[in-house]
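Note that one protein chain is taken out, while the other chains of the complex remain in position.
Up next, chain A:
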């Protein structure tokens, strides 16, 4: 492996470390990583691997962001990334797909849809047809299986849901031990569970109905649990009997282990995280219980036809809002009417708030296809034009934000005003207009190359001319010469000064050509026009463009450097 390749590999490793920070859906991060990928196209192979590795290694809910990065690189940079990613796109995509949750899968599918229509700049499809077709087949199969499984509801699933609901309700009881409604609710849920366990004759429709209602309540409980702060007393003292009680009542053989595990987690986040784990354990227990057991003597025997009434009493309990200490009490169960849809909306909304940037949220209501004309833009106006950009430039009114990046931009902007105003006030330069760029230069032209901040300039090393124009220009005073001389163009006096670093007397900012001394700016200005004339006079027809461009650039740079040096020497 050559040195170069090692360097590239190291770059790939660095890139992997960098993109590991992509733990939320951050558009700026994705954009800057995309730019990095664009700038380091030499290391494309390694960067590709880094992204693939990230998609593979990231925790499931973060895989999507890495995939968005892949998407951004392919769509914005294109070849060679598209080709490199295409090699393993099927594996990358499907393996990640299998590990993420349903909501994220939807996003995966949405993304895939954009790939099917996207074209590279050369007009070819983003990825080759073959892996695209494979992914499509995979998705068709995967979604079909998914639909099947969700369509069928059986008692086992219901019991699982009930256990989850029970667990959540108990959690809430721990938080609000004074809430009288909760134990009652728990009682009803238990009855429901018991009834279901003993009743095998329910129709599919009825089961689906029950499941919907349960799902709704579970969601409500989850939400309320999230918004209620945990009580301050150590959780061990109070909850234990409660838990004991509950788990005993359903004759849970693993109650003790569950309970210890539960008390180990004190904050809401952890609890929700471990919910899945707990659920699976409860599930195990649930399936054990489902085999009819004759030991449930404590529970009142509920008849089949009581099921409906049970549910309605449960609803009532849910509706009871009084005595609740927290304002974030369980939302009303009136939602039960359109449960499934609402759950879907609620969950997708919750997901969106996680994935959407504040900007996107602000823009949410403005849809080009809808009747946007009569909306009130005031809050968005304030949010996006004013609050997002708090610092207003006193000279031109341009606004900047609070972030470090924005503040740096603001400083550069003020510097720029200062230099330009100084230049204009001095009135030293008699300017003439320059030529326009030709098409090719226009396509390649980037404003930041001309007037960006210092760092940005350094980045644009593509222009070979930059280095030249950035050099300091001076002429060492010959030993047999006077200390001052006249500039060959403007006839102003050039005075020599002693430069400590060089240890010589020099004429600063000057050049010597054909034995005569010129101000560097005077020389390059006249040189620009005269060389243009000579070029134009020459027989060459091509390559004119790049030369003109360099000259324009040179002139611009000189103005700028000139200004900078003046600013510096002033201080």
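Throughout what follows, a contact is a pair of C-beta atoms (placed from the backbone, for glycine too) under 8 Å apart; a residue touches a chain by one contact, two chains touch by 3 or more; residues count from 1.
In this text, contacts and distances are computed from a predicted model.
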| item | value |
| --- | --- |
| Protein name as given in UniProt for the chain not displayed, "Lysosomal dipeptide transporter MFSD1", "PRELI-like family-domain-containing protein", "Ribosomal RNA-processing protein 42" or "Polynucleotide 5'-hydroxyl-kinase GRC3" | "Polynucleotide 5'-hydroxyl-kinase GRC3" |
| Full-complex contact with the absent chain, from A:41, A:359, A:408 or A:486 | A:359 |
| Residue among A:124, A:144 or A:375 touching the omitted chain | A:375 |
| Residues of chain A in contact with the chain not shown | 27, 31, 34-35, 72, 75-76, 121, 357, 359-360, 363-364, 366-369, 372-378, 380-382, 384-386, 388-389, 392-399, 416, 420-421, 423-424, 429-439, 442-447, 450-451, 526, 528-530, 532-533, 536-537, 541, 544-545, 548, 552, 555-556, 559 |
